[in-house]
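Written below as structure tokens is the structure these notes are about.
Of the protein chains in this complex, all but one are displayed in their positions.
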Amino acid sequence: MYLSIFNFSVVTEWLHNLLASFMAPWLVTTVECVLVGVGLLLAYALLALFYIYYERKLCAFIQCRLGPNRVGPMGVLQSFADMFKILIKELISLRHTDKFLFALAPYLVIIASMLSFAVLPWGKGLQIIDFNIGIFFLIAVSSIGVLGILLAGWSSNNKFTLIGAMRSGAQMVSYELSIGLSVLTMVAYAGTMSVTEICEAQSECWFIFSGHIPALIALVIYLIAGTAETNRGPFDLPEAESELTAGYHTEYSGIHFGFYYLAEYLNLFVVSGVATLLFFGGWMPLHVPGWEGFNDIMDYIPSIVWFLGKTFVVSAIIIWFKWTFPRLRIDQLLTLEWKYLLPINLFNLVLMVLVIIYGFHGPVVQVN
Amino acid sequence: MATLKDKIAQLFPEATFAEGEMLEINIPDAQLHSLAQTLHDDPELAFDFLVTIVGMDWKDKMGCIYYLTSTTHNTNIAVKVTTDDREKPMLHSVSDIWRIAEFFEREVYDFFGIIFIGNKDMRRLFLSIDWNGYPLRKDYDTNPELNPVSTESERQSDGTDMYIENAEGKVEKKHRNIFEKEDFVVNIGPQHPATHGVLRFRTAVDGETIKKIDVYMGYIHRGVEKLCEDLQYPQTLHFMDRLDYFSAHNYHHGLCLCIEKAAGIEVPARAQYIRVIMDELSRIASHCLFLGTFCMDLGATTMLFYTLRVREQILDIMDKTCGARMTFNYDVIGGVMADLDPDFVKDVKELLAVLPKNLKEYDTLFTGNVITKGRMEGVGVLSREDAINWAVTGPSGRASGWACDVRKTHPYSIYSQIDFEEAVATEGDSMARFKCRIKEIEESARIIEQLIDKIPEGDICAKVPKVLKLPVGHWWQLVEGCRGAFGVYIESDGSTKPYRLKIAPPCLPLAAVVDHITTGNKIADLITIGGSLDYIVPDMDR
Partner (left out) sequence: MEVTTKSMPYEAWKDNEYIEKLINELKENGTNVIVGSFDKLINWGRSNSIWPLTFATSCCGIEFVSLGAARFDMARFGWEVARASPRQADFMMVAGTIVNRMVPVFRRLYDQLAEPKYVIACGGCAISGGPFRKSYHVAKGIGDIVPVDVFVPGCPPRPEAMIYGIMQLSRKMKVERFFGGVNRQESKRRFLLEHPID
């Protein structure tokens, strides 16, 4: 099995015991919560900055350009400079808007993506909470984001943002179905909703390999729906730059806009992370049944590297979509979901159940 | 021409005729509408294409010259109408016969204050409603204090006046609202990423569906025609670079041809070859940029960077010979300004070698895409009749099945000796407009291929007097710009400066037709349609 030196739970347990040795239990919980919170915020900020840089470099590569390369070595500090700038930009307060909702909206968006972080399996033992309905929780909290977008569009008192918000509402409600169903397919396959158990179940072979055709179909649908969920091209209708200037966040400036900007990338990370979890084994290294030597070598790579690496590759695909494909029109967007993805998805679920019943699939480690 | 003249003389005994480049009919205003109707409807005449309306101020009287072309017989005719009233000049509208006349007449109203009876929309086209005076009149007061630059928001009006002749022949003023009261009007532009400059669409939408579009122009109206009246002929040339900056060479070519025709200057063969090659090179560069920006409007940004690569290569060639990347000012009266760069032929051949490969790349990257097809096929269909009626020329008109290429219909320079095909499609949708332009790039490359090895030796410029005076008279010249037929009208009073220089831009009809073809489509289709028509705002505003 996986090497214990990379098991992060050793560290967390040590820390817990250390704190418990001289603190009251309630204080231990508080301190740990604060530590987790700070860690999460840090990881959040750093990841977002990294993603901004990553996308800019990647799209530059696709477009035969160089991308940022002047600020810091290879331009790595570019997104830090951007963040400093955004932090000090003026927050424009508008007349004739609902001030409270206007200010609340960006926080809702950021909270949604942050909550999803809680259940992502970063590495072995490196997970904030692990409970038996992890996946369900993830889907539930990630849908809060749409509220932020709807509120932003509504409270800005601007026609462009309103159209953007309406589009976003229609889009999110529709594609949530596809995400849910494709996740459900994989949950049915794994037989559990717990994030850790899903990871463990893939220790022999990732679901994408063992899950036969239905897993492949589910992956494709998940990627399409996931791209739509994150409002990225070709589904970036809510902020369609050439149609609605900046869509629902047209009126936001300064750090409020910064939140949307960051949340977009963080959502991208969450969507790719979930794809990694469900199809590519989460933090599980690449194991090929029977190749013992190969599997051992793979085990030497830390689990967090596996998770992040896989997530970045999935994100790269989504970024690639965005820069290459033209945008869909709103009616085409809804047609795609309701007339194609949803029926295929339902059919796929049945197919998956058949595969499970007849045992056509590859090795799945039964955790329980 | 004689039969044409006889026929009209029979029907309209009041008409007088003048022979020039084409038959010119002088007709009293009262007869104008029925003459126009006859010219348009009679199958033997069939003048269905209104090229432009030239507003004129001859000091003693004012009037308009209508340039008409028959798309079936390929004949041209000019109709001249005048009025003596300077206080409140009125003429009859022909906007019910040629739809595009609505906009042309608004332009004339804006510049000369001539009111058109029967035109449904008599707002100013380029200037604000509070503008004092009519700038192209000869007695216009240029005092800037009358019309100061103000940061105050412009007064807006949702309505328009229209003038109608009642049964007794009296003209009545009537007010009409542009939008209905319950319309949800979204203001797209003037500063908007997809309007390709500063064009403004007031769009009434029902959910995502467009009900009506009101096009607002004039956000980059620079008064080029008026400026030209104060400049000598060679000085007027440089404005052509700044109208449609992509067809700088073509527009220069047009104005030069018109002046050369008037002055009787023979252009050396070498200069003619160079001019044509430059025209076609800029057509390739222009269409390349179109492919890029159009795809970017649809959301596929990467395409822009691929197409701009070819454009940069062409700009390098231009840079070496003309010394600039954009405003070349290369064609001069009598020829071209400077001889070709020694590397020119080599560079152009390199370009021609990589071009097919690049076009193939664009095709695989974009055209075959499912989403692209869904966004473009069947979107913004413009029928052939409508294209002619709205005077939509260039690739956009040809995509509707109207073979309107000036290089074929009225060949100028050496185009009649060149073998090339006109890119015509029949679908009339955005995809056809897109494909037409790709085809045109191929054809332009073919033209250059034929000429590049045969550029004759000799002078690059004819002997032209230092101070150029044109004889009294007027001249009209059409050339094919990158976006359609570009017309120049020069009226000379015998001095060194033009008495009137009228520019008939191809982009004005392109913007005017937007309302007609977007109604009933989605907001996103407005971007597709606007992008596929490929208008350049400084060109339509002048």
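Each chain gets a letter, A and B, in the order it is written, and its residues are counted from 1.
By definition in this document, contacts are C-beta pairs under 8 Å (C-beta built on N, C-alpha and C of every residue); 3 or more make two chains touch, one makes a residue touch a chain.
Being a predicted model, the structure only gives us computed values, none of them experimental.
A.B. asks: Touching the absent chain in the whole complex: find that residue among A:Thr12, A:Thr29 or A:Asn69.
C.D. replies: A:Asn69
A.B. asks: Identify the residue among B:Glu152, B:Glu168, B:Asp419 or B:Glu457 that touches the chain left out of the display.
C.D. replies: Of these options, the touching residue for the absent chain is B:Glu152.
A.B. asks: If the hidden chain were put back, which of B:Phe49, B:Phe239, B:Tyr362 or B:Tyr499 would touch it?
C.D. replies: Answering carefully, the residue with contact to the hidden chain is B:Phe239.
A.B. asks: Please give every residue of chain A in contact with the chain that is not shown.
C.D. replies: Within chain A, the residues that touch the unshown chain are 56, 60, 63-71, 75, 77-78, 80-92, 241, 245-246, 249-254, 257.
A.B. asks: In the full complex, which bits of chain B touch the chain not displayed? Write them out.
C.D. replies: Against the left-out chain, chain B lists 126-128, 135, 140, 142, 144, 147, 149-154, 190-193, 197-198, 218-224, 226-227, 230, 238-239, 241-242, 245-246, 289, 293, 304-305, 308-309, 311-312, 315, 325-327, 537-538.
Note that only the chains that are shown with their structure count from here on.
A.B. asks: Between chain A and chain B, what's the gap in Å when you average each chain's C-alpha atoms?
C.D. replies: 50
A.B. asks: Taking the touch rule as given, give the residues of chain B at its contact with chain A in the complex, in rising order.
C.D. replies: Per the stated touch rule, the residues are 184, 186-187, 192-194, 208, 295-302, 305-306, 309, 365-366, 369, 371-372, 374-375, 522-527.
A.B. asks: Within their complex, state which residues of chain A touch chain B.
C.D. replies: Contact set of chain A toward chain B: 59, 62-65, 159-160, 163, 167, 233-234, 236-237, 240-243, 245, 323-332.
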